[in-house]
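Of the protein chains in this complex, all but one are displayed in their positions.
Labels run A, B and C following the written order; every chain starts at residue 1.
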Amino acid sequence: MNLQESSEKLSAIGFDFYRRGWVLGTSGNFSSMVTRVPFQVCITASGNEKGTLVESHFLTVDANGRVTSGEGKPSAETLLHLAIYRLRENAAAILHTHSVWGTILSDVFYQNGAIEVEGYEMLKGLAGVTTHEHRERLPIVENSQDYVALSHVIENTLRENPAAHGVYLRRHGLYTWGESIAEAKRHIEIFEFLFEVTGRSLK
Amino acid sequence: MNLQESSEKLSAIGFDFYRRGWVLGTSGNFSSMVTRVPFQVCITASGNEKGTLVESHFLTVDANGRVTSGEGKPSAETLLHLAIYRLRENAAAILHTHSVWGTILSDVFYQNGAIEVEGYEMLKGLAGVTTHEHRERLPIVENSQDYVALSHVIENTLRENPAAHGVYLRRHGLYTWGESIAEAKRHIEIFEFLFEVTGRSLK
Amino acid sequence: MNLQESSEKLSAIGFDFYRRGWVLGTSGNFSSMVTRVPFQVCITASGNEKGTLVESHFLTVDANGRVTSGEGKPSAETLLHLAIYRLRENAAAILHTHSVWGTILSDVFYQNGAIEVEGYEMLKGLAGVTTHEHRERLPIVENSQDYVALSHVIENTLRENPAAHGVYLRRHGLYTWGESIAEAKRHIEIFEFLFEVTGRSLK
Partner (left out) sequence: MNLQESSEKLSAIGFDFYRRGWVLGTSGNFSSMVTRVPFQVCITASGNEKGTLVESHFLTVDANGRVTSGEGKPSAETLLHLAIYRLRENAAAILHTHSVWGTILSDVFYQNGAIEVEGYEMLKGLAGVTTHEHRERLPIVENSQDYVALSHVIENTLRENPAAHGVYLRRHGLYTWGESIAEAKRHIEIFEFLFEVTGRSLK
């Protein structure tokens, strides 16, 4: 998918997610694969509100996070996107959001190491899940401002949790991905729904 | 009502319900009667987001669930729609949604066999109910991926609960219907309102 | 204000309130004064969804609730509107909504006879209130399907609570009014805000 098409689709998602309160302030960042070989990823530039994105708010980076086109600084969390693309070879898009319920659960379940959800029909919205009897284990990683270190932690976490459809940075936000932008968006919605159900069911 | 008119009305409902969070991901499915004799039902095809439906996302099926027009696979839950049309002879439309509060209540009240709501003015929004003193008993059915078996369970449940305006699949979602698309939509709104009141009143 | 202008303003309010979940299903009803002498009130006809009102969904009634123009049946609760116009001589508009938080509070505080709110800056949005130190006492009346009897109860309640800016029908909904449609709308928003604050603060 070329840069223009990617940026249009990701901008539409930003418009929507902003209104739902999942990317308030200038939080969140989105990327999608332009080409695997040579490795080119389209990613939101740093510091823009996600509800009003246009093509110039995106740039492309290579496998080392170097800007190959576009203006501005790539998202500070570009290294985390790159780590996910390395470890999830089929990922064609990555979405990162900050929601109220996710933030709360990432703290409540930090000691367990993961947010675990089981027995809901909505789990079938996660790629490859065909029954509500699935247990999704979403690993929680301690937050950090050292993105190099954090990208290594995320690599290890993805390696140790091959079935996970996302990873949660504690008190920070959700990373999920998909084989298409639409699949990544669906994963966000599924997780957010399940977070709200789980959060509202806490004693 | 012909296919075009049905699909337009159901698409508008999808647009609205998606924004309220009742059909996130690609969850939910909608149908309406085209003709009773011969039996022709318009139903959402499988796998589409309900917030952006257009006519090509619908197809028609006969009484056995065989596709008679349109492209794609009918919703995996087509058998459940057909069971409801058989048991509720006046039903002209069926809506199925997944909401946070409904999901929670279907679990909390599973042992009771039903979500029971009584004494609210909003109950009068259910067809035939003329006083807030009505008690609505919404049966809860265990969820299953075996839709043939599930359709039989739903048939029995509807037979045993002739006054019920809907049925809830545990940790899955609500089925309700109406003598028109508008009535089915009203039933969804009434149930969702009552679910939220009941859910927020839980100790 | 003539019928066309009234119906346009009330329709815009319906559009807005429906999206906030305060008039789901076909619940709620709205009226405004066309002329005090002779007494002519514009009121929503029965059975329409409040999110998509147009002028033909309104009719005018006289002081006895007889239809003087327009088609359809006036709202079943017309007698309650008339009682309020009799007892609140400056009322030029009346709005009636059904919200989740109001419904819950009307039940929780029924034994107290009123929802009482005190000490919030938002109280200043109620006509004539100039300080947050105001205590608003919103009387709760038991719900009934006998609107003749209920209209008498509401008359007595308004007489006994001359400072009240509204009245709540238990497990049913809020009635409030204003010297203009805009003031009545503001009162709904103020009450809804205060209901949510009060409801979320309940132990």
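Keep this in mind: contacts are C-beta pairs under 8 Å (C-beta built on N, C-alpha and C of every residue); 3 or more make two chains touch, one makes a residue touch a chain.
This one's a predicted model, so the numbers in the text were calculated from it and none came from an experiment.
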{"item": "For the chain not depicted, the shown chains it touches", "value": "A, C"}
{"item": "Options C:R36, C:R66 or C:H132, residue touching the unrepresented chain", "value": "C:H132"}
{"item": "Residue of A:K9, A:H98 or A:H132 in touch with the missing chain, whole complex considered", "value": "A:H98"}
{"item": "Contact footprint on chain C, counting only the chain that is left out", "value": "119-122, 125, 130-132, 182, 186, 189-190, 192-193, 196-197, 200-201"}
{"item": "Chain A residues that touch the omitted chain in the full complex", "value": "21, 24-27, 49, 98, 100-101, 103-104, 107, 143, 145, 169, 171-173, 199"}
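Here is the rule we use: only the chains that are shown with their structure count from here on.
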{"item": "Overall pattern in which the protein chains touch one another (line/ring/star/complete/other)", "value": "line"}
{"item": "Rotation angle superposing chain A onto its copy chain C by C-alpha atoms, nearest 5 degrees", "value": "180"}
{"item": "Chain A and chain C, separation of their C-alpha mean positions in angstrom", "value": "45"}
{"item": "Residues of chain B engaged with two or more neighbouring chains", "value": "none"}
